[in-house]
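A single protein chain has been removed from this complex, and every other one stays in its place.
Chain lettering (A, B, C, D and E) follows the sequence in which the chains are written, and residue indices restart at 1 in each chain.
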Amino acid sequence: MVMQKYLDKAEALIEMLPYIQRLRKKMIVVKYGGSAMMDEELKKNIIKDVVLLKLVGVKLIIVHGGGKEISRWVHKVDMESQFINGLRVTDQDTIEVVEMVLNKINKELVTLVQSLGVKAVGISGKDGGLLQVGKKLSGGKDIGYVGEIRKVDPKILYNLLEKDFLPIVCPIGIDDAFCSYNINADDTASAIAKSVSAEQLVFVTDTKGVFYDKDDPSSIIPKLHIKEAASLIDNGNVNGGMIPKLQNCIDAINHGVSRVHILDGMIPHCLLLEIFMNKGIGTAILMDDEEKVYNGND
Amino acid sequence: MVMQKYLDKAEALIEMLPYIQRLRKKMIVVKYGGSAMMDEELKKNIIKDVVLLKLVGVKLIIVHGGGKEISRWVHKVDMESQFINGLRVTDQDTIEVVEMVLNKINKELVTLVQSLGVKAVGISGKDGGLLQVGKKLSGGKDIGYVGEIRKVDPKILYNLLEKDFLPIVCPIGIDDAFCSYNINADDTASAIAKSVSAEQLVFVTDTKGVFYDKDDPSSIIPKLHIKEAASLIDNGNVNGGMIPKLQNCIDAINHGVSRVHILDGMIPHCLLLEIFMNKGIGTAILMDDEEKVYNGND
Amino acid sequence: MVMQKYLDKAEALIEMLPYIQRLRKKMIVVKYGGSAMMDEELKKNIIKDVVLLKLVGVKLIIVHGGGKEISRWVHKVDMESQFINGLRVTDQDTIEVVEMVLNKINKELVTLVQSLGVKAVGISGKDGGLLQVGKKLSGGKDIGYVGEIRKVDPKILYNLLEKDFLPIVCPIGIDDAFCSYNINADDTASAIAKSVSAEQLVFVTDTKGVFYDKDDPSSIIPKLHIKEAASLIDNGNVNGGMIPKLQNCIDAINHGVSRVHILDGMIPHCLLLEIFMNKGIGTAILMDDEEKVYNGND
Amino acid sequence: MVMQKYLDKAEALIEMLPYIQRLRKKMIVVKYGGSAMMDEELKKNIIKDVVLLKLVGVKLIIVHGGGKEISRWVHKVDMESQFINGLRVTDQDTIEVVEMVLNKINKELVTLVQSLGVKAVGISGKDGGLLQVGKKLSGGKDIGYVGEIRKVDPKILYNLLEKDFLPIVCPIGIDDAFCSYNINADDTASAIAKSVSAEQLVFVTDTKGVFYDKDDPSSIIPKLHIKEAASLIDNGNVNGGMIPKLQNCIDAINHGVSRVHILDGMIPHCLLLEIFMNKGIGTAILMDDEEKVYNGND
Amino acid sequence: MVMQKYLDKAEALIEMLPYIQRLRKKMIVVKYGGSAMMDEELKKNIIKDVVLLKLVGVKLIIVHGGGKEISRWVHKVDMESQFINGLRVTDQDTIEVVEMVLNKINKELVTLVQSLGVKAVGISGKDGGLLQVGKKLSGGKDIGYVGEIRKVDPKILYNLLEKDFLPIVCPIGIDDAFCSYNINADDTASAIAKSVSAEQLVFVTDTKGVFYDKDDPSSIIPKLHIKEAASLIDNGNVNGGMIPKLQNCIDAINHGVSRVHILDGMIPHCLLLEIFMNKGIGTAILMDDEEKVYNGND
Partner (left out) sequence: MVMQKYLDKAEALIEMLPYIQRLRKKMIVVKYGGSAMMDEELKKNIIKDVVLLKLVGVKLIIVHGGGKEISRWVHKVDMESQFINGLRVTDQDTIEVVEMVLNKINKELVTLVQSLGVKAVGISGKDGGLLQVGKKLSGGKDIGYVGEIRKVDPKILYNLLEKDFLPIVCPIGIDDAFCSYNINADDTASAIAKSVSAEQLVFVTDTKGVFYDKDDPSSIIPKLHIKEAASLIDNGNVNGGMIPKLQNCIDAINHGVSRVHILDGMIPHCLLLEIFMNKGIGTAILMDDEEKVYNGND
């Protein structure tokens, strides 16, 4: 009978009660990037999760990257890409394109969120002086307009959240001379999470999570204390891209964020499954004294 | 695979997006009474629905009756029940017991709601001067301390809602001489809904809804304009108990309530299914110019 | 001449100026219980005092007991009362009756206050999660649903006071399993006074106050430092019922309440005379370093 | 026994309950002038009444005159007083002295009020642009810096009342050229009462009230409709000084003030007796459709 | 002597007093576009004027266009520009570039404002659902993603102004299907000015203003009633580009804007000179009943 279908859905809703209670009015910063931004279907899934979290009362802030779209446009305008230590050398012309692409993505996300009935406001780190940066060096070499965050002024974020807007932030900052800089999106999310003392920081990535053995895909770690995370780095158990991500996690938790999640954006509804339903699909990084109690995959 | 189960639940949640958006920050008065109060399982179901609606941002007010519990206690203290035109004759001793039983039920509901993590406050119509009444006559006969509502002072309700408490109201009022009166719970819910210009008024009852032919259970009406409702009364198509209920519906809609639902409390999660998921399990009464569009049982 | 009568009254009012100034906007918790609840005339007197204090700007909270009315109803429903160490053994059936009677008294007080023109709201310790309790033992024996206060959440009290309602509290709490418990009304008043850092805590009782010699009625003590109060207990100079009362006083003052009064509810207008006009009709308990300056009976 | 005395006082207080309830949070403008300002004892009495009204929650505004003190100082600085139609010709030198004397009295009243524990702020019609005036002519003759009120900007009064200060106003205004003007204190009180839609306007004067027969002291009128007041003026039943006073009363009531009192400042506690205890010691002017119900001298 | 120079400047400041008083807390919408955006020196001048107006308390909203920068980028990415009736045909690829360029300019203006010490926030019409549009046709022909404003939701603007941010708006809107549209910047400024009932609307343009005779540069009109403006259009006295601009002016004034200015952005400090110092460097359009009093060039 058709009614049973709806009853099942009602039951599914009711099961969410404890999760809604746990996260209402809490602040969560989501870094949204990687492949999950390329696939239209995955993108819609993520945004639906975001909107649902917003509607049940979570105070969300989205930080996004630009990913492959930047390379596409650099190519489109006939510029050459140069890399040092894997980081794009970002000269005056390049930062102009980078910023344009990031703002384009920013407004697309605003539109997507609003198409689901939630008012969003897209800002860059320039707006309201949100992100103040200094120049980053890489191995002592000047890689151009790539910035490190010196100071976050979260007033504009509080302002938008207070009025029930969803802030969507793109990682562009300005230095003391008011030049534009591209900033790593992970660093941006982490810095913002620290500045607002977020309850959770979530990285939607291209990896499954953190592994005990980086070469063994079955060794994924559902819960990880920051002490263990530091050991993994020290022991060389995590590879290149994960090292700065884990350092961001440790740093965030040491500055008042309660929990950081590393999720695979390719899993549909990864945000709901991990941060809302606590199903352990990725890796959660915790303070050392927090018990790894309410475990997922149960 | 176990993960599919969670994915299904996430999808169920996502389907709720438009319903959450439609009802967030709207005011809904629920009259909760009848058999649905006697069965512990049904009671928990209803309260879970209430809590979920509260948590996704609906501004709920619960009005409850006393039902068979009143008779049980009247008997327990060795008092006789006398009825005129089907209404209990309520003398000084009886109103004392009635009020005690209603307050008992009131605090039980408060406890039940709070056990699900939502703060509730149980009040009677005396508190903050919420319900001011006059004596009701029945066919010209004095039936004692049975009241008709003269005035609602909703200040205490706004106050509690503003601070995120869930108000639970029992239908006791006072007259100008500060005597206690029992009031019909349907009338109370309707009067409160009008006084706060509620979006919806919901009657959780012992009936399936309204029927085109009161003797044909298959003729239930999912959507009913108030003009049609008036016709049903005029044509004698509705029986005794339903007449005042329908009149309350018409009255509420004529005073600014957008929609009134009559639901069968025996259907699990009737609140979610009808007012949240719009599944047409009962009868919705509408303004004459509202299209009967988003139909249930689809 | 008749005018002189009014002039005298005007002068009486004017004499109140310093007392009004001293207590305006101060928080006072009044525990109202004992024989003063049984006599209609005395009850009205007390409530008039309460209303006057409210109207001149004192932020009052009333906590009441149930007294003999509980026994009357336990008897009425044909239940047996059993006592251990002078405490009523409170089984499931008994707590149900106790709670009903306390709520009945609660709403009667609400009505009485409102008949004098002040809006009151009656709540129990369940509402808004005000009183969270654990089970009390007596001499190691289980006496049933008699509770000890573990935590007070005063949000609902602040909320009601802020909107100019007078909160009237009955001493029923809930434990972690959401079971109801009867709590000693003195303990409740003291716990609430501590949780809101009340200026004063007042016990309206059946005793004249504290005596230097419990057998000498002329030895009543108008002002008592808490150190002296502790000595009286240690030296066996106070008898049974007064010991926990004095301990409550000492405890309240050690937790930020400035002054506690023990008054005889049989004296008309005892509240006005003692806390407002400072006439020393009972015993005031003070911090050790407070001078016993503005003495009564002057 | 000494206790009876206090009990009587407590009873006197309790009798005040309905009056406190009636006037709490209501706005009352008191014009204080005449002989009642000259006698130190009477002055203290009036101010005590003012302070009591303030403390029980009345929102009071005091407007005062200068009376004989002005003449004393004009004489003291060796200036001549000239009068046209009974109005002082107020040249540049005179207005300077008038303003100084009024401000002196103003600050004395502030001090007196504060000595009784209430914070007051003394302002003139210049402060915050409260009183904007035009030049008054008398029988077509220029009598100098004597002003008529053109506009009241009550923002500063609302501001002070909101923060619980008692505003005390002296009747000095400024014209478009920012020159100082003396204004009649009755006119000032009336204009302010109209601008804030005061509940009551009270004139503390040197007369007993209004008489049916101006030559028969026993014919004092306790309650007077404005239609009757207009008749008394038309029929010549009131003498000179009373005519503009009555016109002010009629005007105030026609602009939203509910009731105006004319009282004899020589009667101790005249404010309490008339506006608080409603003892009918002067004349109350009412709207035509208001019943002369709650009568004094009862 | 060097001090004289500073004295002169102090005097210049003092002369501004009446202008500051006139415009403080008033809302002014500035449409900034044309050649004044191409020249770095002129741009800085305009922005300095904007910042000064903001700092003395004017509530400013900036709307900007894209001008030649759009064409430059369309060319840069090897796209062809097609025009119908002088309007760019804006297909899917073109709107993407247009939006990127407008956002680029938007953030440059944010940076420029912030380099002068004022916090700005750059938004497009998508953010917070500010600008909702429908498709525009030109002579019945589809010119693609070029929009007409259907609705303005100014909540985000009020929100930013309230928190002392300067909102800078780029003219991109969305339709019901959440597609992006380019909107004429003049239309956008006018629609926003109407929606917030701005005191003034200012067009910074490439023209000197409005002329009595479009072929006689000496016939510039300093003040123009909307009736006269309508005549100029009807009589063919204004040429192509000015017609929609004047219609926007008339429309804005008919919807509550007090005054509209058309200024030549090539004149340094045109904003200060015209709207602040009232020096008549362009054309001010007024309501018909407003006197053309405080004239410039005096």
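What we mean here is this: a contact is a pair of C-beta atoms (placed from the backbone, for glycine too) under 8 Å apart; a residue touches a chain by one contact, two chains touch by 3 or more.
These numbers were taken from a predicted model, which means no experiment stands behind them.
Annotation: of E:Val89, E:Leu116 or E:Leu161, E:Leu116 touches the absent chain (contact as defined above). Which of D:Ala10, D:Leu60 or D:Ile174 touches the hidden chain is settled by the complete complex: it is D:Ile174. Of the listed residues D:Gln114, D:Ser138, D:Asn237 or D:Ser258, the one in contact with the hidden chain in the full complex is D:Gln114. Contacts to the hidden chain, counted on chain E, fall at residues 2-3, 6-18, 20-21, 24, 48-49, 51-52, 55-57, 116-118, 268-269, 272-273, 276-277, 279, 281, 297.
Within chain D, the residues in touch with the undisplayed chain are 76-77, 96, 99-101, 103-104, 107, 110-112, 114-115, 119-124, 126-129, 155-156, 159-160, 163, 165, 172, 174, 178, 180.
In the analysis below, only the chains that are shown with their structure count from here on.
Centroid to centroid, with C-alpha atoms defining each point, chain C and chain E lie 68 Å apart.
In whole angstrom, the spacing between the mean C-alpha positions of chain A and chain C is 55.
Touching two or more other chains at once is no residue of chain B.
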